[in-house]
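Of the protein chains in this complex, one is absent; all others appear in place.
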Amino acid sequence: MALTFLKQAARRPAEPSPPAAQPAKRFTWTRLAPYLLILPAVLFELLVHVIPMIVGIFMSFIQLTQFFITNWSAAPFVGTGNYAVALDFSGPLGWQLVRSFLITLGFTVLVVGISFVFGMSAALVLHRLGRGRGFLRTLFLIPYALPAYAGIIIWKFILQRDNGLLNQLLVDGLHLASERPFWLIGGNAFVSVVVVSIWQQWPFAFLMSMAGMQVIPEELYQAAAIDGASTWQQIRFITMRMMKPLNAVLLLLLFLWTFREFNTPYVLFGPTPPEAADLLTVHIYSSSFITWNFGLGSAMSVLLMLFLVVVAGLWALWNRRVNRDA
Amino acid sequence: MKPQPFAAGVSAALLAVTLGACGASGTDGETGSGDTAVTLTYWASNQGASLENDKEILTPELEKFTQQTGIKVKLEVVPWSDLTNNTLAAAVSGQGPDVLNIGNTNATTFQSTGAFYPFDDAALQKIGGKDRFVASAFASAGPAGSPPTSIPLYSQVYALYYNKKLFADAGLQPPATWEELVSTAQKLTNPAEKKYGVVIPGGTVNVSMHFSYIFSEQHGGAAFDAAGKPTFTSPGMIKGVKQYVDLVSANKVVNPSAAQYTDSAQAAGDFARGDAAMYMAQTSGINVLTKNGMTPDQYGIVPIPAPAGGTKISSFVAGTNVSIFKNTKHLDAALKFVAFLTSDEEQAILNKSYTTQPTVTGANASFTDDQEKLDAFTTILAEQAKPLPLIPGIQAFQANVGGAVVALIGKAATGTAVSEDDVKAALEEAQLKMGAS
Partner (left out) sequence: MREQLSFRIFRWVVLVPLAIFTAVPLYVMVTSALKPLQDVRGDFQWWPTNLTFEPFVDMWSTVPLADYFVNSVVVTSIATLFSVVIAIFASYAISRYRFRGRGVFSGVVLSTQMFPGVLFLLPLFIIFVNIDRSLGFSFLYQTRIGLIVTYLTFTLPFSIWMLAGYMNGIPRSLDEAAKVDGTTAIGALFRIILPAARPGIIAVAVYSFMTGWGEILFASQLTNSDTRTLSVGMQSYATETNVYWNEVMAAALVVSVPIVVGFLILQRYLVSGLTAGAVK
């Protein structure tokens, strides 16, 4: 996303003002203006994002454990020692990090994929619906508008073993199981966190898809209909094609957000989640805050960030090729 | 084209307003803390049945302190789940309350951070000297040889609570050995009616560590060797952990749902409702059960039994200590406050309200009118409680072993049998993590 945006910006130089023929060095208010305009944003970004980030990266190179947290300057510099521990896949910490990474990857692919399909399908069928459209659209958007913790807490109730709706339905209603299964511990926890995340995420995909479809000119469909194109052909050749750039952005955004998801596993399982749902952000949170090894936790976070940067970079390359071909 | 500067000027002005406005509202804080009106900030731990319950108990006592000394106390009751985290935050940042409670299991870990005021002999004199304190409680304040950074406030031990009516109806006696406990529990378990022999807070990390420690001591295992190195895979440790997990796994006397209890109070609820016949909890369980509508005459208390032939250890010396934050600007006032909290009079009042045991010899345990229960707890504390090792890695021990045991219980509850090898593997991993971190 970052890159498309930059690219657009570069491609579309602001022609009108200020005139390009500005004398180079002379100070004018006009030259200063853009800097003053971005100044507040720059200051806040520095304070809250950039400087803490740099400090965080620095932390990943020192042995910041309980013995040194009150006096950082005494913490020994360990170079890449924390990274070595995090990436030592034969040790328990490295191995758990890999497991957590793979779980998170699986989680992200499932949540993003299913949310995207749900969102796109719902937008497609609603786009052409007359009556009931407003109602369904409103209903579908509610989970997105709901504060994250409210939605997750409702699910936590539904997934309770003894008094939850799901087990009532499965065991007493449908008789699919005799023993009440657990949904918040054990292997099922993964299913739970995926389902809850989809419930929260898919409306965003729906919203974006719907927005994208609205800007496709109606004449295109009419022309296609006159040419005898079926509904499916119209969807395939007009809707899908026109939606391509938006879908690319949507998928990247969903991926970045879902991969970093913290609220859902944290509210569902607390700071020590079951193995099957040990998502990276909570894993790192526990590694830093529960076992008090901030150096190691920071190293893991930096690795997570590098991965996301690589994903975004690959996406940008792919996107550029797609755009060039188009 | 002069105009842009104006827009930019507006945005700069906006920034100034932001900062200015923030500054203005920020000054409402505690700036004017001169000598005339000292206000201490006190983080109390959640000792009562709820945070509200704590406020009700503490507020009148704090008012008494203000009357006596003119020092005001701003009370904040912090749930245990947040207390360690917040204390850590305070230690990292150097910004914290003046006085705070800590779990005594954490005393050594916190001492190692250097963020807390060490009570040297002079400071100890100001609170009446260390001889005023019960020796076992004071020993939990920190490793011998260095001035402790915390002072014991409330003492507790674990005991086995049993439901008198359920036992009487089934014609059973309270168990004297672990084997008896298991067989008794099996007789009282009837999953069809949702009745179980024992309830444990299976999802609670710190309690899982507590029981791992107690049961491994019963089997002669030790979590750490003399040099403070973890020995989690010693045979005794493995047997001890297995004994605990087996309640869910092999013996099946615990409602599997208890594997999700992340707070020991949730287990208290099951016991109070009569859904579980036995419940292993600390002294303060009396207060928690009362708040849940179960009166002390409805249950009896015995030491948690050891296996036949095992070492008779049924608890460690649990409890809550009070610390002074090193960066406090009101050290004298803070010392006065600690002296107040540990005075004979307040010890009697507070420990009665919380149903815990006083940490000073000058106050008698009076948490219940039931002499039998008082005696049981006093005996456990005196004869069957072994202090936890006083080493800085205790917090990591809790996180790693407690976490491993929670996972094992989860596995057992979801229907997988947990073998000795599973326990060993889990403990091995926990031990490796101790080394790595």
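We just call them A and B in the order they show up, numbering each chain from 1.
In the analysis below, contacts are C-beta pairs under 8 Å (C-beta built on N, C-alpha and C of every residue); 3 or more make two chains touch, one makes a residue touch a chain.
A quick note: this is a predicted structure, and the numbers were derived from the prediction, not measured.
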| item | value |
| --- | --- |
| Options A:68, A:83, A:101 or A:155, residue touching the unrepresented chain | A:155 |
| Contact partner of the left-out chain, one of B:89, B:172 or B:339 | B:89 |
| Touching residue (missing chain; options B:73, B:268 or B:281) | B:268 |
| Touch residues of chain A, complete complex, unshown partner | 1-2, 5-6, 8-10, 12-18, 20, 31, 33-35, 37-38, 40-42, 44-45, 47-53, 55-57, 59, 118, 121-122, 124-126, 128-129, 136, 138-151, 153-155, 157-158, 162-165, 167-168, 172, 199, 203, 207-208, 210-212, 214-215, 221-222, 225, 230-232, 245-246, 249-250, 256, 260, 262-263, 266-267, 281, 284-285, 288, 294, 297-298, 301-302, 304-305, 308-309, 312 |
| Chain not shown, touching residues in chain B | 1-4, 6-8, 10-11, 14, 18, 22-23, 25-27, 29-31, 49-51, 76-79, 81, 85, 89, 92-95, 263, 265-266, 268-269, 288, 291-292 |
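The working rule: only the chains that are shown with their structure count from here on.
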| item | value |
| --- | --- |
| Chain centre separation in whole Å, for chain B relative to chain A (CA means) | 37 |
| Residue ranges of chain A in contact with chain B within the complex | 17-18, 29-30, 32-37, 39-40, 43, 65-67, 69-71, 85, 91-93, 161-162, 179, 181-182, 184-188, 270, 272, 274-275, 286, 289-293, 296 |
| Sites on chain B touched by chain A in the complex | 1-2, 4-5, 7-9, 11-12, 14-15, 18, 85, 88, 91-92, 94, 109, 112-115, 203, 205, 256-257, 259-260, 262, 392, 395-396, 399-400, 403, 406-407, 410-411, 413-415, 429, 432-433, 436-437 |
